[in-house]
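There's a structure below that I have some questions on.
All protein chains but one are shown in place.
When the chains are written out, they are named A and B in that same order, and each has its own residue count from 1.
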Amino acid sequence: MALLELQEVTSGYAFGPDILQSVSLTVDEGRAYCIIGPNGAGKSTVLKTVAGLLRPREGQVLLDGTSIGGLRPDLVLAAGICYVPQDRSLFPDMTVKENLVMGGFLQPDRKVVSERIEQIFDMFPILRSRAGQHAGTMSGGEQQMLALGRALMTQPRMMMIDEPSLGLAPQVADQIFETIASLRQMGITLLLVEQNVLRGLEATQDAFLLDLGTLRLEAPSDRILDDPRIRELYLGRQLQRGTEAETREN
Amino acid sequence: MTRQRVEPSVIAVERGPSRRRSRGPLAAVATIVLLLTLLPLARPLIGQPYNYVLQIGMVGLMWIALASSWNIIGGFAGYISLGHNVFYGIGGYASGLLLLYFDWSPLLTWPIAGLLAVICGFLVGLVTLRTRGPAFIISTVALLLMVALLFDNWEFVGASNGLSLPLPPFSIETVKIPFYYAMLLIAVGSVYLSYRVAHSKFGLALRAIAQDETKAEVGGIDTRKMKVTAFSISAFFVGAAGAVWGYSLTYLRPAIFFSIAIAAEMVLMAIIGGRGTVAGPVVGAILLVTLNEISVSQFGSTELNIVVTGVIMLVVLLFFPMGVVGTLRERGKLPSILDWD
Partner (left out) sequence: MSEVAQVMILGLLQGGVYALMASGLTLMFGVMRIVNLAHGVFIIAACYVAYFLFVGPGWDPFASLLVTIPLFFLLGMVIYRSLFPRIEGSQRFSEMTVLLTFGIALVVEGFLSYFFTGTFRSTNPPYTTDAILIGDLFIPTAQLYASMTSLILLLALWGFLFLTRTGYAVRATMQNRTAAQIVGVNVRRISTIAFAIGMALAGASGSLISFLYPFFPNSHWRWIAILLALIVLGGLGSLKGAVVGALMLAVAAAFVSDMFGATWAPITFFGALFLVLLIRPQGLFGREARV
């Protein structure tokens, strides 16, 4: 059964125009998905709408068949969907530890929170060694790990991660993607947005191609990677650029 | 009238859907100005309340000038100044001192007062416009209170008692006429200035700044220069109006010029009429002056008058943040006579 379902969702910012136009997509439990598309396509907007930061103007957002569209972000989170934004959104003046404590905000039992923090520290040893450092002073990779760690504090069923490798050096990005792979092993459903198309597709099973706020294509990730026609039609330059960048990096 | 070409490099600025420019508004506005010019000649028609009518006319024209000038920085550029009456006071005192020491009539020296206001505006702008948003607004409030404090304690200008000016050399029957014409000139000048700014590349740059300053900067606009320029030229007619107003009162007192209530009215008029439009401040000024006249004659108390001002402000902000002109335009119901943008 579908974990998350968007039915003809139209959405946008404050008093601005519609950004998403009638987007429908389905996410099954335990699978990993990637949303790809050019800059400004509305990828982040999809995630923000699901997370409750934006209210869908039309259409339904269903979690396990019940509507969560327009619900407050804290209630969406409590329902098991957590969101790691593109800018990571840490608390810059709080320490690493305090950020994790805030990650456990919905968990009233302090003992449980401390236990989970220990688990996160085991998963990301670097965070343990930086426990007392202010989040705002850490490197990009460390911040991304903290963002992922903080998201894990909520023990989500599904994680939405926006451009996890943005602005990171290739080796650091590799590390992040290893972490993402381990999230899949933990059984967490993943919805990824990635501007590095190659990496994003390799890390996921299915992909949605979004352009100008509409869903253009939905297909298994490896098919998109392999099918020259699709590459040509939809990804053409983008994927080439991705590949070039990749080769340059290596 | 030149039609401005919109530079594609400048960030696109949304404007009304229909951009047909007809001669209609121009003819109508010219007629209104002509009628206003002829008004003082209509003494036989007006009869007894002649001086009262000219007085109200002058007050209305003054507020049109103040609100339109404020709108250049507060509306077009989106930098809300709550201290703009500093220039009003500077103008008033400058012309008053010229009268006292050199016997030059403020009815002639108001352009000098305006220029002095521009210079002060430039200097102040250099400092306050280093900040954006709320910090800028706060710095203008602080500026106003600081200047008020200075004038309240500056013996040379009579401290809080102010200065008394010699009476204007006119008979009681004709005394209002020169003041009326001076204000008419100032009001027409400020609306024309506002119009010219709105239809220039400079105005376009200001609107780009109002929409998204960072983008405007990236788009190659020298935002600092634009803002400081807008701030200084918006001071000109405010200073000029202060000069004429002070002389018409025949006394200058800090409490009259540097009260934050004056700033409140300027802002409110521009907002009620429609911030960032040319016609808005004019409409707002006429509405509020009329309303003030009614409210004072009804309640007779200035305290409740403040309450009314505040309530209108809240209602407009909450329900019609775009003001009369903005709201009408959005609904496509703006009469062409008011479509000056």
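For this structure, a couple of remarks:
Going forward, a contact is a pair of C-beta atoms (placed from the backbone, for glycine too) under 8 Å apart; a residue touches a chain by one contact, two chains touch by 3 or more.
Just so you know, these numbers come straight off a predicted model, no measurement behind them.
In the complete complex, the residue from B:Thr31, B:Asn153, B:Thr250 or B:Gln298 that touches the missing chain is B:Asn153. In the complete complex, the residue from B:Ala28, B:Leu108 or B:Val141 that touches the missing chain is B:Val141. Here the missing chain is touched by one residue of B:Pro49, B:Pro166, B:Gly220 or B:Pro321, and it is B:Pro321. Within the set A:Gly42, A:Gly103 or A:Gly213, the residue that contacts the chain not displayed is A:Gly103. In the full complex, chain A contacts the hidden chain through residues 14-15, 51-53, 72-74, 77-78, 82-85, 89-94, 98, 101-103, 105-106, 150-151, 153-154. For chain B, the residues in touch with the chain missing from this view are 78, 80, 82, 127-128, 130-135, 137-139, 141-146, 149-150, 152-153, 260-261, 264, 267, 271, 301, 303-311, 313-314, 317-318, 321.
In this text, only the chains that are shown with their structure count from here on.
Centroids built from CA atoms put chain B at 51 Å from chain A.
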